[in-house]
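Mind having a look at this structure? Questions to follow.
The complex appears here minus one protein chain, its other protein chains still in place.
Then we have subunit A:
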Amino acid sequence: MGELTVEDMMNRFGLELIAGHAGIHKQIQMSDISRPGLEMAGYFDYYPAERVQLIGRKEMSFLETLPAITRRKRLERLCSVDTPAFIIAHGEEGPRELSQLAEEKNIPVLRTDYKTTQFSGMLTNYLVGQLAPMTTVHGVLVDVYGVGVLITGGSGVGKSETALELIKKGHRLVADDSVEIRQVSDNVLIGTSPKLLKHMLEIRGVGIIDLMTLFGASSVKDDKRVLLAVDLEIWDDKKHYDRLGIDEEKVEILDSQITKLSVPVRPGRNIAVIIEVAAMDYRMKRLGINAAEEFTKRLDQAIADNAELLDEEERD
């Protein structure tokens, strides 16, 4: 589970703090958002206090219809200790009582200029992404022809060097050395770089380089869906490597399965080119063109034809 504070959310959307400054380090645990209209009308049975509470124009104009005492009572109940924050849409101030009560209970009240529904969508996407299950993988994530390729392998096998060559060929780096992978939905893994390492690449003998300054904005990407894992390993004569590509190997990251290739490394094998081809072949397979399968069919047909010839010869 990722960790997310109200302050992170404020920074992401440029929200303005109206009250409750003391609570900006509160954690947000739920990706769902609540619009507390029914609660304002007095129905608190299923009040999801632990969600971010989003207040739009409708809720505000309804509050104004309530007698002052009722309004205060209900707003008091809304200000639960579990509530991470209130957000007022349309750039409005929101009810004064809410700011006062929230200030007392250290719940931040924030303001956005966006419309309620629009902001609700943006916020949900953001929260789902941030609160999704997360893991960190030792490897390099590169966007190759639109396919997110996660290059893994032991230390010193040449992951970063391979990435550098891919970038020189016009592909884009997402993360070097440590890739943060979030599962945003079933079988959808999104990889990003830890903030500190963003755009950086470490090359033995040279040190840390900044790709953005060296190669420009086209050489980097902030996040990318991970579709293919390529595991680099030092060539082992005793090991059998896939020659046909008929069987797809999978690797499990979080709860998702992704296609994995084991690529042996040895002098004279240009790994960057192999990864480019692997990414293109992966795309072709997803488009329904499977070279290995086509070839197998062709071979099976040829064998069947030859078997028939043999039968005929025997009969003669």
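Simple rule for what comes next: contacts are C-beta pairs under 8 Å (C-beta built on N, C-alpha and C of every residue); 3 or more make two chains touch, one makes a residue touch a chain; residues count from 1.
Note that contacts and distances are computed from a predicted model.
One chain of the assembly is not displayed; among "cysteine desulfurase", "Cell division protein FtsX", "ABC transporter ATP-binding protein" or "Phosphocarrier protein Chr", its UniProt protein name is "Phosphocarrier protein Chr". Panel shows subunit A; residues 240, 243-244, 246, 292, 295-296, 299-300, 302-307, 310 of it touch the chain omitted from the view.
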